[in-house]
Every structure is written in C-alpha cells, then in structure tokens.
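A single protein chain has been removed from this complex, and every other one stays in its place.
A and B label the chains in the order they appear, each numbered from 1.
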Amino acid sequence: MGRLRRTAAAGRPPDDGLTVTIQRGDPGARTGFRVATFTPMTVLDVLLAVQREHDPSIGFRFSCRVGMCGTCGVRVNGRSVLACQTPVPENGEPVAIAPMAGFPVVRDLIVDTTPFWDEWRRVTPYVVPAEDAAEPARIAPDSPERRAIDPSLDCVQCGVCFSSCGIAGGSRTFLGPAALNRALVLVNDSRDTATQERLDLVSGPDGVDRCHYIYGCSSACPKGLDPAASIRRLRRGR
Amino acid sequence: MPDQDTARVRTARSGTYLTIRATGVLLAVLALGHFGVTHIVNDVAATDSSFVARRWSSALWVVWDALLLAMALLHVGAAMGAVVRDHCPGRGARRAVLAGMRVLIAALFVLGALTLVVAAG
C-alpha cells in the first residue's frame, strides 16, 4: 500500500489527494474523485485506487501493467496514452481521464476496438511464406532488411496511434498508422510473398493517400515507434 | 535507407497523389500570380471590362488563365476524393457526393473554357 506524501511544498499534490475526473457512461455515476498519491504513481494506479477505495463500478481495461499487452489505452488530459506507462503529473495538477477517441464507447473507459482490428486485418498482418521456402529462413541480423524492419517492429497494437490520428478514428476506411506500419514491416520481409497485395492496398484509396501529415501517431506511440515515417517510406515508392 | 526495400516499394503508384502535387506546385505560381496582378499590382477598382479586354488581348494571359482554370479544377477534383472519404463513411453517400462534385467541376470547367473562348478568341 502506498504512502501518502505529507509535504506542503509547492507543486506537489495537495495532502487531501490528487483531483481526478473520470468520464463515465451513466449520467448519474460519480465522476470526481480525490485520490491519495504515492510515488511513483501511474494513471493505472489511480484507476485501481478509485476502483478499490471510491467506486467499484468504474469500468476500465488493463492486463500486464508493463506496457507489453496494449490493453489499457485511455485519454489523459486529452492525449491518448497507455495508462500503465503514464506517470501522474509531478506538479499536482488535476487529471482528466476519458476513453480513447475515435472508438465507440462500451462503458466508462472501455472502448470497442473493432475498428482498429478491422483495419489491422486488411493488410494481412502476418508473413505469408512461399510453399517451397527453405527451412529455416536465414536472415542476418545486420542485413539491410533487418535494419529497415527493426525500428518498426515493437507494435503492441494498443490503438493509441489510431486514436490520435484524427483521420483513422472517424473514417471506417482509412487503414490507419498501425496497419500501415505493419504493412511496411512485412513488405520488407524477404520471407513474405504477399508483397504485391499489400502494396496495392496501401497505394489505393484507403492507404497512404489518406494520411494528412498530422504526426499524431508518432507523437503518441507509447513504444516509441514512428508510423508517420513508415507511411512516408511507403509513399516514397512513388 | 537500404536499396532493397525502396526497390520493392517502388511499385506503389497513385495518380491522385501525383495530380495533387503537380497541379499544386503549378497553382502556387499561377494563382498567386493571378491574384497579384489583379489585386496588388493593379488596384481592384481598375480591373473593369476594359482591363479584362486588354489582359486577354495578350496570348500570355490567355494561356495563364486557361492553365489556371484547368489546374485548379484538376486539383480540386483530386483533393475532393480525400475530403469526401474522410467525412462520408457510407459508401452510397460517398459515391453520390463524389458524382455530384464531378458534375459541378465539369460544369465549372465548361463555363470557364467557354468564357475564354468567346471573350479571348
């Protein structure tokens, strides 16, 4: 159990706790809370504290707590983030938590991520090997292929980029930054044989032409990926 | 960047992308120049029908304005696809609006072209 910080120094959360506002689905549900803080504290800790001590009916998703599963995406003070990776602001300013934008809301902070997965599925997001491929595939770690793929590989499909895009969340046809990033990774993979289908898809009306250079994706990615760069590289082919 | 992946990605092409960029670069010069001549260099009060007659007696300005018309409408046509797709999620609504846009653009082109042909000869 965390220790309450008893300091009156300027810029710390007040002794009676951090002010937290949580967007709820039910109009009668409580939205304002004061949460006792400890250090270090993440937004996920705040949500768990609210659920444990204030209102057990609050709805949110989480799983691994360490930024690997991509489940806990929420909007904190307007920015889409992973709750388990976002520290509470140092200066004690209030925290407003809302569901990720661009997805239908199921309840409170839980969103339906189907739009994200629909687009993800469209780029055939796995290697399609040749029937007669030599086993095992030999690809040197320092090959040009690996150097092209490695910066874009750690996607946990959390949907934060999709939510920050500004286009993907509204349109039901734009592939979105995550799917395009994955498409680039697989297009560069020498074991894969579905390259042409993916290239046709990304150069079609739902692909890179729909990106409007907002860079919301790259600025929000909690794993430090750069989908905007992947999209530029896919466009470069022209 | 490794040559291997650029070589493979090179097969991705898009007419829309090229149209918007190519017409856009030309338009930056044509449109700003047109505005400059009609509003800045000459005060707008002076651009009456005699100004138009003088302007269109010169082949340079006729070609300039004709190119301006064509490039602008091509640019709008190509860009409108993206705008409509971002705002109209329904496939039927999208096709209807896009068709309407194409009709409007074609009508505007005919209007502008006719004006140039009749007035400038």
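As a working rule, a residue touches a chain if its C-beta (ideal position, glycine included) is under 8 Å from a C-beta of that chain, and two chains touch if they have at least 3 such contacts.
In the analysis below, contacts and distances are computed from a predicted model.
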Tell me the UniProt protein name of the chain this structure doesn't show, selecting from "MBL fold metallo-hydrolase", "Succinate dehydrogenase / fumarate reductase cytochrome b subunit", "Branched-chain amino acid ABC transporter permease" or "Glycosyl transferase". "Succinate dehydrogenase / fumarate reductase cytochrome b subunit"
Given the contact rule set out at the top, which of the displayed chains would the hidden chain touch in the full complex? A, B
Touch with the omitted chain, as defined above, among A:34, A:61 or A:79: A:79
Thinking of the whole complex, not just what is shown, which of A:163, A:188 or A:203 touches the missing chain? A:163
Out of A:59, A:73, A:125 or A:216, point to the residue that touches the absent chain in the complete complex. A:216
Selected from B:32, B:93 or B:106 as touching the chain missing from the view: B:32
When the complex is taken as a whole, what residues of chain B touch the one chain not shown? 21, 24-25, 27-28, 31-32, 35, 39-40, 43-45, 47-49, 52-53, 69, 72, 76, 79, 83, 87, 104, 108, 111-112, 114-115, 118-119
Would you write out the residues of chain A that touch the absent chain, in ascending order? 75, 78-79, 98, 101-102, 163-167, 169-170, 212-216, 218-220, 226, 228-229, 232-233, 235-236
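The definition used in the following text is that only the chains that are shown with their structure count from here on.
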Starting from the mean Cα coordinates of chain A and chain B, work out the distance between those two points in Å. 39
Flag every residue of chain A that touches chain B in the complex, lowest number first. 144-145, 147-148, 167, 170-174, 184, 187-188, 195-196, 199-200, 202-206, 208-210, 212, 233-238
Applying the document's contact rule, which stretches of chain B touch chain A when the two form their complex? 1-6, 8-14, 16-18, 81-82, 85-87, 89
